[in-house]
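For this view, one protein chain was removed and the others were kept in their places.
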């Protein structure tokens, strides 16, 4: 399927260059917005270029117009209404659409040309496109379900799951190979589709909800490679460039996330095959020592007249949507002359940069957000570290306990502060399911409750007290 | 000219990938040698691929074999015998060969097809190839001459030179344009060649010998773009990839150098057009104060029993080939318990990384070489800074004197050390032609003489004294 | 070997774009990983190019047109949503320059 208008290729070249610039500019805060604009412009160029490519009938333009309007009508409100904390879910859902689109184009292309003789290579590329597209579709849908807590967020581990997953993948690959050699076999075509859809499900089921962001990055990579395959089928270089950029970016992002969490990349890549069930479930009082909860007033008295405080936000702040209340507390503390900083762990929360996004939303000035490597040396001089719904990223087991799943992950040294205030709802562990011995330290003050509630009350107490 | 054997393209693809990996690996010391091997392998693949490309006659193989052997027989000894300090010259000479090769292929291609009808685009690309190839040839030859001091290293400034240069370039471009529109015009062809050769000369003449490394990087870029143009003419993607990698790398390197020296990139790019003659010639005793030279014994007595010494090497060390003697002095000082470090300024010497290369050659351990940004905070605690043949990179005028050509260049803060020993032959200024007020400070000790001689004598004095 | 037109050219493009992707993403500051994920998510909707061609051209079977149209709807949701959300996220970063 060649474009008949030769100038289209130059439009595509410009579009590809803009996609590249888009990623380049996204590399720095200063130019990031320009990067997003370049990406948008590139996509618009790609669409316009295709519309003038030639060969489109009047009837065709009608179909296209309707479809574009429907898509925009659905996509726009979804993007505008969505709360910021739902970014991971939204991304997953969006990937499902992307994967489906690529797969459907593959199906359409196959149906059109199955009997008119395609080269072996073309059918092979088509098979790859459909396999990746369909598994991205179901995989992303499932990831969405887990993140939105429509289905259980727990890793579903059933006996023989590795066998079932590998079996399904093998069937998908074999049917793809068979189809490649016998393009006319509708049976192989059907099996390929079903096996791909099923494999997407099997890939995600054994993964816990909290691992989803990494998985989404991988699915992004698969979606990109699927577009790449489409590019080979259609002999379209823009598809290849954008698909390859996407494919590699998903790969790199997930590798970065895995490293920061000290997890094996292979584990995530092969969808939790051989994933060791981590700790699991709620934990008891860790050291056996009785742990008492402190009151808002206790916390207030500790925070009064401190010289310096470091706030450590985590997943709990995101869940409780407590970022504005946290910012208020920072204001109150600053008003009494305290030096306040935020310690940002690279994998605090559930997606890379999660804390940055939330705190920026709450108008916390950019320069108060200090990355882990920079702030760790400041804890020994801090009077108080306030941990707001973070847990794993402060757990010293990562430094000392070789058997812990956290072992080796760099952490925030909150235990070096003079006093540590932990704000969370219970003694339950965090994402990794590991107890945190800090809870039992003498210098620790547990304040149980929802992060937003505790923060709001603390601010109120300060305001009343003055 | 298409390759008839389709598999060649896959060999070329592998070669292109290896070139990319080569540059990637060259990015880090740990993998740099692997990078060079990858580059070599890529070139071998490129040659082997071309040899099996098809269409080469038995007679042709004979010519090729002879030419390859002759080239290797000249290139190998040149590379092995050459002293390390001559790297800039060697690179310049090599570029001259590279530019000539590209240009000659262009000429041959033109002669063969001039009358058999080439597309406008092809002739345009051919013209670019010849223009860049020939100007790289003469430009690099001249740069070689200046660096080797076969011709004057001074910038040759004559009245109206801007007019002459721009005029020549205009003629070259016009004849290229004319040729593109009239491929059969041998007159335009001849004018293009002559104007290009002449422009290469005019480009380099007004540039001082010391600016040559930057110019060489630019010429590298031109040579790469010339190969790129060849790739468009021959429809050969490997040429395009390697040429583009080369073209951009030369560009970036020269920009980096210009930045580190605080010079305008445009000035160098357009070959010293509008270059302001800097200071020029030898300077007098700077502050008017009488400056006395100190003896080897004076220097020795200062250096005895010091706690910490920072050695600052510069261009003079390279000229005097004093790196081994410097290393010996460092050994002697270390033996008496002194902490010795080397301060590496990014543009000390005459090419990027010059000092690193020389000191590594003299076996100075890698971790004693400290980059400017890191060492500047150590000068206030250093007992003595020994400046060996460096000048501009220590000149405080860069910090204070807005009118100085050095103004804005980051420098090594040797003046913060308790005592500064300058080892150089005279009161003459360095590359930028600017006086250095440090020479007149009370804490400064000038030791006049050739760097190697002074160093050797100093070592001898230490050994005798103990 | 039955080789489709342009295969080798496409392979060159693929290899270069992949290396380029690796280099570009490695340079992105950690701070920006969330908007980056959302941007690449939007870029993945490039499949819209294929969808448009599928839908717009005349086909024997209406089914193909319908499949293409569904693909357009999906890609458009993806594209519009992705770029808008990236913009929303980035707006939060603007405080820096204030």
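Each chain carries a letter (A, B and C) given by its place in the written order, and its residues are counted from 1.
Convention: a contact is a pair of C-beta atoms (placed from the backbone, for glycine too) under 8 Å apart; a residue touches a chain by one contact, two chains touch by 3 or more.
Values in this document were obtained by computation on a predicted structure and should not be read as measured data.
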Problem - Left-out chain, listing which of the shown chains it touches - result: A, B, C
Problem - Which of B:237, B:300 or B:424 contacts the chain that the document leaves out - result: B:237
Exercise for the section: Consider the whole complex, including the chain that is not shown, and state which of B:87, B:329 or B:423 touches that chain. Expected result: B:87
Completion exercise
Omitted-chain footprint on chain C covers residues 6, 9, 12-13, 16-17, 19-20, 23-24, 27
Practice task
Write the list of chain A residues that the hidden chain touches.
Solution key: 6, 9-10, 13, 16-17, 20, 24, 237, 241
Exercise for the section: Tell me where the left-out chain touches chain B, residue by residue. Expected result: 1, 3, 19-20, 22-24, 26-29, 32-33, 35-36, 39-40, 42-43, 46-47, 50-51, 53, 55-57, 59-61, 63-64, 66-68, 70-72, 74-76, 78-80, 82, 84, 87, 90-91, 94-95, 97-98, 100-102, 104-105, 107-109, 111-112, 119-122, 216-217, 220, 223-224, 226-228, 230-232, 234-250, 252-253, 256, 346, 351-354, 356-357, 360-361, 363, 365-367, 371
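In this text, only the chains that are shown with their structure count from here on.
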Exercise for the section: State the pair of chains with the top count of C-beta pairs in contact. Expected result: A-C
Exercise for the section: Express in whole angstrom the distance between the two chain centres, defined as the mean CA positions of chain A and chain C. Expected result: 17
Fill in the blank from the handout: Note: chain B sits from chain A at a C-alpha centroid distance in Å of 46
Problem - For chain B paired with chain C, centre-to-centre distance based on mean C-alpha positions, whole Å - result: 42
Exercise for the section: At least two other chains touched by the same residue of chain C: list those residues. Expected result: 3, 9
Fill in the blank from the handout: Listed in rising order, chain B residues that touch 2 or more other chains are none
